[in-house]
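Missing here is one protein chain; the remaining ones are kept as they sit in the complex.
All chains are identified by letter, namely A, B and C, in their written order; residue positions are counted from 1 within each chain.
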Amino acid sequence: MRNTDFVVRFAGEGGGGLVTSAELLAQVTSQVGYHVKTFVTFPSQIMGGPTFAQARISTSPVLSYGDQLDVLVALDREAYNTHQSEVRDGGVIIYNAEDFQLEEDEKSFGMRIDELAKSTGNPRAANMVMLGAIAYLVNMPEHYLPEYVTKRFSRGRPGDEEIIKGNIMALSLGAEEAKKSGFSLGALEDPTPPSGEQLLIKGNDALAIGAIAAGLDVFVGYPISPATTVLVYMERNLTGPGKFVYQASSEIESINAILGAGFAGKKSMTSTAGPGLSLMSEGIGLAWMAEIPTVIIDVQRGGPATGLPTKVEQSDLLVAIHPAHGDVSIPVIAVGTVEECFTGAALALNWAERYQGPVIILSDHGLSEQAQNIPKPDLSKVIVENRKVYTGNNGYERYDGVDVSPMPVPGGPGAYIANGSEHDPIGDTTHLPNRHVDMTHRRFNKLDLLKDDNYERENQDESIAIMTWGGSKGPTREAYDIMMGENQKIGWYYTMQLNPLPPQLLEELKSKELVLIPELNYLGQFAMLLRAKGVNAESITQYTGTPFKVGDLVTRIKDRIASHKKGLVNV
Amino acid sequence: MRNTDFVVRFAGEGGGGLVTSAELLAQVTSQVGYHVKTFVTFPSQIMGGPTFAQARISTSPVLSYGDQLDVLVALDREAYNTHQSEVRDGGVIIYNAEDFQLEEDEKSFGMRIDELAKSTGNPRAANMVMLGAIAYLVNMPEHYLPEYVTKRFSRGRPGDEEIIKGNIMALSLGAEEAKKSGFSLGALEDPTPPSGEQLLIKGNDALAIGAIAAGLDVFVGYPISPATTVLVYMERNLTGPGKFVYQASSEIESINAILGAGFAGKKSMTSTAGPGLSLMSEGIGLAWMAEIPTVIIDVQRGGPATGLPTKVEQSDLLVAIHPAHGDVSIPVIAVGTVEECFTGAALALNWAERYQGPVIILSDHGLSEQAQNIPKPDLSKVIVENRKVYTGNNGYERYDGVDVSPMPVPGGPGAYIANGSEHDPIGDTTHLPNRHVDMTHRRFNKLDLLKDDNYERENQDESIAIMTWGGSKGPTREAYDIMMGENQKIGWYYTMQLNPLPPQLLEELKSKELVLIPELNYLGQFAMLLRAKGVNAESITQYTGTPFKVGDLVTRIKDRIASHKKGLVNV
Amino acid sequence: MSKKNPEYDFKWCPGCGDFGVKRALEMAVQQRNVELEMPMANTVVVAGIGCSGNIVHLYDGEQPFGLHGIHGRSLPISFGVKMANPDLNVVVVSGDGDFLSIGGEHIAPMAQRNLNVTAVVMDNGVYGLTKGQSSPTTDLGVITPTTPFGKLENSLNPLELYLTLGVSFVASGFSSKIKELTNLINQGMKHPGFSVVHVQSPCTTYNDTYDLLKGNAKKGIDATVHDVPESHDPSSKQAAYNLLQEEGIPLGVIYQRDESDPLDQRFNVMREKANARDLDRQIAAFQI
Partner (left out) sequence: MSKKNPEYDFKWCPGCGDFGVKRALEMAVQQRNVELEMPMANTVVVAGIGCSGNIVHLYDGEQPFGLHGIHGRSLPISFGVKMANPDLNVVVVSGDGDFLSIGGEHIAPMAQRNLNVTAVVMDNGVYGLTKGQSSPTTDLGVITPTTPFGKLENSLNPLELYLTLGVSFVASGFSSKIKELTNLINQGMKHPGFSVVHVQSPCTTYNDTYDLLKGNAKKGIDATVHDVPESHDPSSKQAAYNLLQEEGIPLGVIYQRDESDPLDQRFNVMREKANARDLDRQIAAFQI
């Protein structure tokens, strides 16, 4: 084990147990100050089906899920077969000896997990048996787990004590088994606890909270993996006077409802995944044309069509920026970490208010399902922007001029017609060439309001740079850090603001010899867009439905740079 | 008057009269061997509203509508005010003296059109009065019009003779008025009649006929301007055993129905405009994913949203190639002339069959409404391709391998599941990374089958080239010819095949210093795509809802080239 | 807001039924404003795409807010507007194609929710704006540009549809009976829940049904429309069904649910009972 960092995976037939185990491990360790990140993957089905959940625990901030496993808990033979090759040399496999038997080897030992759990009197303590064993293997201080268990199950109910006793017993039974196996992975170093309070939270919850923090009023959504949990969160928590949340009958209804709410003066939002985004195409075009603020979250999954509903991909970028017919260029914010889910959602609402139009947030399956520790957001520091509201007299020309103008709110002064046909200043339909020209300029001019120069950059003097986007940020950054440790000469750029791009960033990128873009899609979508803007960008693509591995990225980036230097490849 | 070429415009409140007049003029002149092109524009309303219709008549093939008017017939004052500035120096304006009066000037004369018509006993002969006047002005041989009228109204009915007499009288009354006015435009040269039989036909009818010629079986569409007439044509004419045509309840129904028909072994098609295309987004993604041949015609109009339903724009290119979430790249054929409507529709059906997936045809409002003389297509020369059909035994793996494979047809052998989720070889859902990788390769590999090197090129040694697309072909070519006449050094490229591009063409374009792309949209959509592919392309854009004027293009292209040569501008 | 911008170039054809509907709508809104002492600014007209939807641009006098969007989506838009601000008087104006064909999916959800908006549907049995194609209410066998050999589909009975879907106020009007229509639209606005006023509004250009609707003694045509009989009990769904089985088109209130609690009210009741957590407490729940 790298004694600053370890990765444990639980694998078997789907069901809650695996996920709970990984999350428990993350909770326990984060509570004592470790940095954690979990990852879950499962088939698009309700019960059963090959599933795994893992947790990465580290003494310093965690950027990716971890390429290799230190510990694999394989609950059935299929899980063993599928995952064993990912266990690093020197790692350990705990397999479910009730399900299958292995020849003795230097890596694995069997444990009769359910039997041990039952022997404590609490058959549901199988989790604890596994955790006990893992704690022993990584030399976790003995008191962490029992303390956690005691705290968690002290709920002031009669049976509490017994449950706590059973669970602690299960922990030590697990530990004993691990001890008997003779395996050990060396001691995990003490954590340098993150400063300030921390949350352990998943991407979708963070998106929801970020939006609520920025003043969200109305949320209407239709269930779809992996976006459903945003809707579920809102249904429970978007409360208070004037707030409204609802499950729609389809995504076409969602988009039209939220643009209705945006027109009526409210901050509105929906969340969906690719198929829903495709259905919203026409409605998004209307919001752009009629200049109505609203926000669409797209939690990307594998595409096209129904695609791979429970796998990760970043292949909705092109359709997010140009979702509909006609000249549109929809602002897109791509969140890259759980923390950015919070800040990105708030920024999206602000953007929508500021430029008075639709904004799309791109997240992905990976972010949606990973729990991670992030600093507790300071609500007093969240910037909340509100649209310019028209407060003058009637007779207002809402669509006058080629810049953003105060927006009337129904019930108040300045009645006009928000129109999806080309329009005159009061919103009546017109076909005059000069109006179409002016209004087209107006719609595109407004994007200038979003060109904040917010981006990350490092080693900006290098002529070769890496710039990833969205959920590939973590692994790419980890790869970058490794290469920096090796004194490679590469610049780093990153922004959430994919459209419009921060202008200064774009200028810098244009001056590079080569910009490499790791992204999880086939077409190399972001690199395409950058090339169209004059950047010599090239993608490093992957389209397996799984996230990048850091090691792969390091190799591919280095190879690409080497061949570039040899002048072998040109775009 | 350029005595090889003249343009007549009829303008006034909407209604059939204007359009009929322009079309009559085109018919008469095309029958005696002139080349003609008409153009109509009207507001999105049923009756009334400012409308105009024009005809260009030329001794040689006509590429654009004509920038300037030789004759304007203004039926009311608004029409006069709107259009008079477009009459060239030395041109003539005939205005409706019953509606308004003008001070005397060197350009205009008034005519009491309706009154004259009524005096013939046939108040509906107003057209003929106007045509008579025009014929006089352009010195048209006197027998053309009477002969046409005689032929047209000899329908073997009792009243024929009287009608013919009345109309001929109206013609001469008009001619007399023109004579009295003292205006004249010099004689039109005799035509060099096109060789071979000709049709006078509009773009949408040509699209329909082209598709039928290539073996179309099933057409399902929903009305929308300017695509409705394709549906109307099909309803009347797509007949015969096994053929099916239907008006759907929405575009979502259309797209899903035609992909159902494509799956069932038929050649299927729909037609729509931007709003419908946006609604079809999800369905097109399904056809791509499940590998189902089908064709979507998008007759572009002004966008976004409801936009400008009766104006011309080329702003649906980006959404046509990438209409849906996930990695897709839909083949797109953009037709540029009425003749290409015929050939392009046939090619699209062939492409769909060949690569087994959806194909989009981009036409536009201009092409849909213009009547033009084109050579009568030789049906025996139309290439008709049919999909590879699977004829083996059951137990077939339809999605095996990464290349196109024979397609089973329901009722025949090889039952499989056409699946919009990622799938295994028999079409069952799977999430395995290697399957997603393989199937993604398969879907993109198939595009290689469409990379025919069909394109126009001239002066390919020049380092600066012009390449337009779609309906801007005519005016751009005319501009190019003018510049060639001035010995400018510019290359010419053109193809209907916008995606995938002919590979050899792409290579040539990449070797250019600068490729200029006249296109009717704001974003410069085609140039964006070309830059993403490594071509130094730059757009010459216009987004007025009207087609390019040749003179404007010449100026803008020259300016752009001049500034390029001064090194003032970079992309 | 002053109107009649010269740039606006849409006009209805002479005799189009929509003129009457426009007048009735203007008066019904006016009445409603007076009843509630409400400013015009509280009214939002959400329009579909079609000749009918253009009513929002042709509206005379003091102007309400308008939203003229995309084809078939006026109901879901109105849902967002109304629930964003339940104090607004939200009216949907739509055509038979817009409301019943491409937008047909949206009626059931609004009925199940009992959304408190009023939909005025101008039924001319044809797609007017796109020049005369068949619509869901076009009769079987009718010839149009897209059914050159006769329509193959049975026509839909919209009033029966609304009833079954659970629309809580269903009325039937005729564009030529402006006073009655005004009254129906006004009653629809008063009704606390989803109300649909389905109007026969003939298209003089593509489907002139005036003779058929009003009858024409000279041509020997009997009128199709007739008033809902006084004896009709609009609170009985069964009576409403029975009424619709009879010949002709009854004009008046077909059905009105007695106890109609609109969605905004349901939502508030629910929210008052629900235990809400403010954002601080929500965040605390994730605290490590």
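Here, a contact is a pair of C-beta atoms (placed from the backbone, for glycine too) under 8 Å apart; a residue touches a chain by one contact, two chains touch by 3 or more.
Source: prediction; values computed, not measured.
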item: Selected from A:Phe39, A:Tyr65, A:Tyr222 or A:Trp469 as touching the chain missing from the view; value: A:Tyr222
item: Chain not shown: contacting residue from C:Met40, C:Val142, C:Leu165 or C:Val228; value: C:Leu165
item: Residue of B:Ser249, B:Ser271, B:Ser368 or B:Asn536 in touch with the missing chain, whole complex considered; value: B:Ser249
item: From B:Val92, B:Val149 or B:Ala290, residue that would touch the chain that is not displayed; value: B:Ala290
item: Selected from B:Gly110, B:Gly427 or B:Pro547 as touching the chain missing from the view; value: B:Gly427
item: Missing-chain contacts mapped onto subunit A; value: 43-50, 222-225, 228, 231-232, 235-236, 246-247, 249-251, 275, 305-306
item: Residues in subunit C touching the chain absent from view; value: 100-102, 104-105, 108-109, 111-114, 136, 148-150, 152-157, 160-161, 163-166, 241, 263, 266-267, 270-271, 273-274
item: Absent-chain interface as seen on subunit B, which is shown; value: 27, 30-31, 197-201, 205, 209, 212-213, 217-218, 220, 237, 239-240, 244, 246, 248-250, 252-253, 256-266, 268, 282-283, 285-286, 290, 373, 376-377, 379, 394-396, 408, 410-421, 424-432, 435
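As a convention for this text, only the chains that are shown with their structure count from here on.
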item: Taking each chain's C-alpha mean as its centre, the one farthest from subunit C; value: A
item: Distance between the centres, which are taken as Cα means, of subunit B and subunit A, whole angstrom; value: 45
item: Approximate Å spacing (C-alpha centroids) for the pair subunit B, subunit C; value: 38
item: Of all residues in subunit C, the ones touching two or more other chains; value: 9-10, 54, 68-70
item: Touching two or more other chains - residue numbers and ranges from subunit B; value: 43-44, 275, 305-306
